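One protein chain is absent from this view; the other protein chains keep their places.
Our next item is chain A:
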Amino acid sequence: MRKTIVSLNNVQKKFGDQVVLKEANFNVQQGEIVGLIGPSGAGKSTIIKIVLGMEKANAGKALVFDTQMPNRELLNNIGYMAQADALYDVLTGYENLYFFAQMKGIKKAVIKKEIQHVSQVVELTEHLAKKVSGYSGGMKRRLSLAIALLGEPDLLILDEPTVGIDPGLKRKIWQELYHIKEAGRTILVTTHAMDEAELTDRVVLLLDGEIIADESPRELMKDYQVNSVEAVFLKAEGER
């Protein structure tokens, strides 16, 4: 049996009176790519923040690597890429990577090798010496992804990773994600891009803070009797 990496049990989150997450239940198994989809405001970012320990659930349990979140030490083994690029503009790409490698506690001896590897994955090797302020939107996105990949974390949490990245590179990034999956590492990814949702092992569909579907993209399409995840999405929203 494979290990459960992320497990949310009846997780509820309120901001003031507003309930943003109603009793969310779902698991992510080791080596899975799970896609969180749903319209904006559905609670995707809240789930991610709870898994990272940035927010605390009002009720229920959020376990990562069998440990209750929030837990600071665990972050060592989680790679996070936020929606915002979150980069230091006046530093070079290399300096950004080096800084976050230090923050992740990667040993000095292997930092350079790590940087070399992740920058190859996102095809930024030749731009590492440039300041981030001179990067294009796509390059910033790639650098941001590279930072998340640093240190080969067992769990990757990617918030809209391929927005603004051209199709060729998008395919390459997904190849790398499959690569990571094959190595037994786990990925939780939110996305608006429906073609991307179809590439995941399992889709968790969120609507108004409620999980309304949790199955493979193919099963999901069969259930809704449509032929794309995009159509599922529209249909589910229309039924509300």
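By our rule, a contact is a pair of C-beta atoms (placed from the backbone, for glycine too) under 8 Å apart; a residue touches a chain by one contact, two chains touch by 3 or more; residues count from 1.
Criterion: contacts and distances are computed from a predicted model.
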item: Name under which UniProt lists the unshown chain, selected from "ABC-2 family transporter protein", "Twin-arginine translocation signal domain-containing protein", "ABC-2 type transport system permease protein" or "GMC family oxidoreductase"; value: "ABC-2 type transport system permease protein"
item: Touching the absent chain when the full complex is considered, from A:Asp17, A:Glu73, A:Asp166 or A:Glu182; value: A:Glu73
item: Listed residues A:Phe15, A:Tyr88 or A:Tyr178, member touching the removed chain; value: A:Tyr88
item: Contact footprint on chain A, counting only the chain that is left out; value: 52-56, 70-76, 78, 80, 82-91, 95, 99-100, 102-105, 131, 147
